[in-house]
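Here the complex is missing a single protein chain, while all its other protein chains stay put.
Letters are used for the chains, namely A and B, taken in the order the chains are written, and counting of residues starts over at 1 for each.
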Amino acid sequence: MFGPLTVKPKNSKGDKTGSWRTLCRPHYLHKNCIACKMCLMICPEGCVSGKEKNAFSVDYTFCKGCGLCADICPKKDIEMVSEESNSEGAS
Amino acid sequence: MENRPLFKPGHTACAGCGQAVAARLVIEAAGANTIIANSTGCLEVFTTKYPETAWGVPWIHSLFENSAAVASGIEAALIYLGKKDTINVIAQGGDGSTGDIGLQAISGMLERGHDILYVCYDNEAYMNTGVQRSGLTPFDTNTTTSPAGALSSGNLRPKKPVPEICAAHGIPYVATASTGFPQDLSRKVKKAISIKGPKYIQVHVPCPLGWRHESNQMLPVAKAAVETGLYPLFEYEFGVLAARKQIIPKPVEEYLKLQGRFKHLLNNPGEIKKIQEIADNNIKKYGLKLEA
Partner (left out) sequence: MKEFIEGSHAIAEVVKSCQPGVISAYPITPQTHIVEDLAQMVSSGELKSQFVNVESEHSAASVVLGGSACGVRVYTATSSQGLFLMQEVVFNIAGMRLPVVMTCANRAISAPINIWNDQQDSISLRDAGWIQIYAEDNQEAVDFHLIAYRLAEDKRVMLPVMVCMDGFILTHGMETVDMPEQDKVNKFLPAYKPLYKLDTADPISMGLLADPDYYMETRFALQETMRESIGYLSEISKEFNNVFGRDYKDLLVEEYQLKDAEKVIVAMGSVCGTIKEVVDEQRAKGKKVGLLRIISYRPFPYARVYEALKDVPKVAVLDKSVSLGAYAPIAVEIKSAFFGKKKGPKVISSFVGGLGGRDITMETIHEVFRRLGAKEVNFDFVDLKPELLKEEYGE
């Protein structure tokens, strides 16, 4: 008999940390993106994905709204908008 | 091997955690053929609360001070199995588990020459237990066990020079890095992984909660530490200084004013002068000043 011992990553879905957002969330303008991938690199959650210009997106199930992606974007193509606003990812 | 994330979202780090950024960059640079031995601390707690795990690579947590020894055992087992050449072994932990309680195990690992990369996530205090000072807490920092008050300006001791201690063991590669320079961190990890033998990388990781700054301020804070000379970025090879990031030095106030943990210093020019001396000594010692 063993009880809770080990976990395989494929069996772990993660906590829905997107529910932590109370103030704001990142809104990708998809206008001036140069696909530098800095937003992808800097996200502490690793929930930014994308390859082509103007085609990067955030997984709002996990995004905590820390704002690092908006801060790092050299083209200011990411805005932190109010969590209440009517854009994609609104809960 | 299928393409799977090596550090998955859904972990419970604070929003804007510098250590989460660094940990993800480290394992992505090291790749899927890596086994990690992790010390107790923020990283371990927020990534592996049963039944969840954020790690897409084999990962083990034992105790607070023994990740270097556990990694030594993993490395020995891989050599015995004839698999060491294709698998990287990383031992990692915070500044507390590395420079204080775990220093003995690291020294042993370095002295024995294991083929292991040790990564220290330096947020400059025992953050997971509530921001208590560690041996790597900088001079004059306000922490819960070195609080600023009438009789004290915070932590009374200078930062323990753990990278230099590791370099003194004569190991092939020692480097400091910072989440303010994420690509440099990835480069250093890739470089370390390509070297056989013991390696040590210490990453400066801002902690929004412990350092008291907004969650989106990681980059300016981390950059300022480097650009004032307070957190020099350098590389040692076999105990000799081989490279450093040169800067146009900014006054230390540019760094201190960004964080609540130094708030008590801002109208104390006497203390700021002492901190400026520390920065100036670093600049001199490592040749950090970019000559025009």
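The criterion applied here is as follows: a contact is a pair of C-beta atoms (placed from the backbone, for glycine too) under 8 Å apart; a residue touches a chain by one contact, two chains touch by 3 or more.
Since we're looking at a predicted model, the values are computed, not measured.
*Asks:* Any idea which of B:Ala13, B:Val26 or B:Ala105 touches the chain not displayed?
*Replies:* Answer from the full complex: B:Ala105 touches the omitted chain.
*Asks:* One chain is left out of this view; which of B:Ala15, B:Ala71 or B:Leu256 touches it in the full complex?
*Replies:* B:Ala71
*Asks:* What residues on subunit B make contact with the chain left out of this view?
*Replies:* Residues 1, 32-35, 37, 44-45, 48-51, 53, 55-63, 65-66, 68-81, 87, 104-105, 107-108, 111-112 of subunit B touch the chain that is not shown.
*Asks:* At which residues does subunit A meet the chain that is not included here?
*Replies:* Its contact residues with the unshown chain are 1-9.
The rule is short, and it goes like this: only the chains that are shown with their structure count from here on.
*Asks:* Would you kindly tell me how far, in whole Å, the mean C-alpha position of subunit B lies from that of subunit A?
*Replies:* Distance between chain centres, rounded to whole Å: 24 Å.
*Asks:* Help me check something: in the complex, which residues belonging to subunit B touch subunit A?
*Replies:* Those residues of subunit B that touch subunit A are 4-5, 7-13, 15-18, 20-21, 24-25, 48, 50-56, 182-183, 214-219.
*Asks:* Any idea which subunit A residues touch subunit B in the complex?
*Replies:* Result: residues 4, 7-17, 20, 41-47, 59, 61-62, 64-68, 70-72, 80 of subunit A touch subunit B.
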